[in-house]
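Written out below as structure tokens is the structure these notes cover.
What you see is the complex with one protein chain gone and the rest in place.
And then subunit A:
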Amino acid sequence: MTKQNSPLGKNLWFDGEFLHSFTIDNATYSLFPQATPFQLPLKKCSVVGNGGILKKSGCGRQIDQADFVMRCNLPPLSSEYSKDVGSKTQLVTANPSIIEKRFQNLLWSRKTFVDSVKVYNHSYIYMPAFSMKTGTEPSLRVYYTLEDFGANQTVLFANPNFLRDIGKFWKSKGIHAKRLSTGLFLVSAALGLCEEVTIYGFWPFSVDLHGRFISHHYYDNVLPDSGFHAMPEEFLQLWFLHKNGVLRMQLEQCEPLLQSST
């Protein structure tokens, strides 16, 4: 959402809810940047999913080599993972549900949140604030919190119209789910913003290409609620894009680690 595309008083419909709309008021409008803050077009982008396939992949360096690194849902970036997932971040998404679960909606202590996003340095935090009615307040609170603490991160709010259009597009391609995953939204956005897109950690199966079992995420093995996302279908679409050369999907281990492990 920017001041340009969302003028004051504009009425917008939540994209994740049925028949709910909101009007941009003065207080909300003031939180938007004037225009999209990226230098377009971006050259090389890495989109990092959180799939367990990243574990022991050694892709960290390759990911960091990109000009623009996008990550999903505030993933952990501590040193134990940096070899596999890198440490650079330009944009990271955050779901309001995470804010609610991990940070009590930022209603009480906020320092833990501010400390936890410090790993993302000067990055943008991309929040689908206007997808669900319940997500708006926590998302705005992320903005207030980071501003209060003078943090390096900047909050950007996802435009519900953009998210809805992407949803419609993929639905026409045959992805039937309640909602697309953040990863697919991010890949779609990256394809529009970058010249060259490489995606990592997109592998929604419990075994890797060599038949080895992998965890659900590279950092934990908490399985999601079933029936919300249609991951395998999304993966199939991404695989087609990989086949057609629209983007590059990294599934194997990246070179350096392969050598060291053999």
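Throughout what follows, contacts are C-beta pairs under 8 Å (C-beta built on N, C-alpha and C of every residue); 3 or more make two chains touch, one makes a residue touch a chain; residues count from 1.
Rule of thumb we're sticking to: contacts and distances are computed from a predicted model.
You can't see one chain of this complex, but its UniProt record names it "Alpha-2,8-sialyltransferase 8E", from the set "ubiquitinyl hydrolase 1", "Alpha-2,8-sialyltransferase 8E", "Rab proteins geranylgeranyltransferase component A" or "Ubiquitin-related modifier 1". In the complete complex, the hidden chain is touched by one of A:L107, A:L223 or A:V246, namely A:L107. Between the chain not shown and the residues A:D148, A:E195 or A:D220, the one that touches is A:D148.
Shown as candidates are A:E17, A:D64, A:E100 or A:E137; the residue that touches the absent chain is A:E137.
Where subunit A meets the chain that is not shown, the touching residues are 107-111, 114, 137, 140-141, 144-145, 147-149.
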